[in-house]
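For this depiction, one protein chain was excluded, whereas all remaining protein chains were kept in their positions.
And now, subunit A:
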Amino acid sequence: MKAPDFDYARPSSLQEALALLAAGEGGAQPLAGGQSLMPMLNFRISTPEMLVDLSGLPELRGLEQTPQGLRIGAMTRYCELEAFPDLAKIQPLVAAALPHIAHDAIRNRGTIGGSVALADPAAEMPAILLALGAVISLDGPNGPRDVAADDYFLGYYETACEPDELITSILLPKIEPGDSFGFHELVQRHGDYAMAGVAIRSSGIAPLAGLRIGFFGVADRALRVTALEDALNGTDGTDIAGALSHLSEIDFQGDTKITAETRAHYAGVALKRALKEMLT
């Protein structure tokens, strides 16, 4: 379990980093906190010729409250976000979810940009971005562009970010008065990747309105089921049996821990529990 040899560069500007990625022609890979990438290198699952360390890029830093919302530089670590003043008021959903993401040691190094770039189907952050309607800012050879979270997560570890692009920052839109949030995940051990989980935003609770529900740990990627959201909008969220039938739209995946069937059941349980908590 030792990584094969690779070159290493630590550029000091975004332009330099993008140039290295472009020159690598697919053989260069960005390195953020390394919490997912380093194991993949050591397992020889990922064998890049060059690692482009993003830790020296000022453009990917920064964590600030703007008129539009909370702007999170891609290299912001989970622990920095956790420590952001008044996070529970500014972004209650994020504050509720962070303690469930891995463990302190991993949150001390793992970055928000890294999680969104990797797009692990069981990771919490992508689902949160969906629920919040976040915007992901990318930069690359063709210049900067913004992608809505809804258009970003495409498949199994597949996103709208091209191999020669970098995530620069993520914008979590400002929350509105009356917004409510719910979060629930089913894990056997605290900090594990979820067997199923949901992140919810609703602009009202009696009745529910403008629901955005991000599911994670269910299929090939974090996703929303708009038919399910529509079925719940306008209800008080206590009788969800009918709405749950829309879960059949999800192509649930099984793994060594659980079958797809149980996962489908767990997704419904997670939703029910998150709503219940949100409504009481």
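The rule we apply is simple: a contact is a pair of C-beta atoms (placed from the backbone, for glycine too) under 8 Å apart; a residue touches a chain by one contact, two chains touch by 3 or more; residues count from 1.
One rule holds in what follows: contacts and distances are computed from a predicted model.
Trainee: With one chain of the assembly withheld, which option in "Caffeine dehydrogenase subunit alpha", "ATP-binding cassette domain-containing protein", "ABC-2 type transport system permease protein" or "Bifunctional protein PyrR" matches that chain's UniProt protein name?
Mentor: "Caffeine dehydrogenase subunit alpha"
Trainee: Write down which of A:T66, A:T238 or A:T256 is the residue touching the left-out chain.
Mentor: Checking the options A:T66, A:T238 or A:T256, the one contacting the hidden chain is A:T256.
Trainee: Which listed residue (A:T66, A:Q188, A:T238 or A:T280) would be found touching the missing chain in the intact complex?
Mentor: Only one of A:T66, A:Q188, A:T238 or A:T280 touches the chain omitted from view, namely A:Q188.
Trainee: For subunit A, enumerate the residues touching the unshown chain of the complex.
Mentor: 1-5, 43-44, 186, 188-193, 195, 256-259, 262, 265-266, 269
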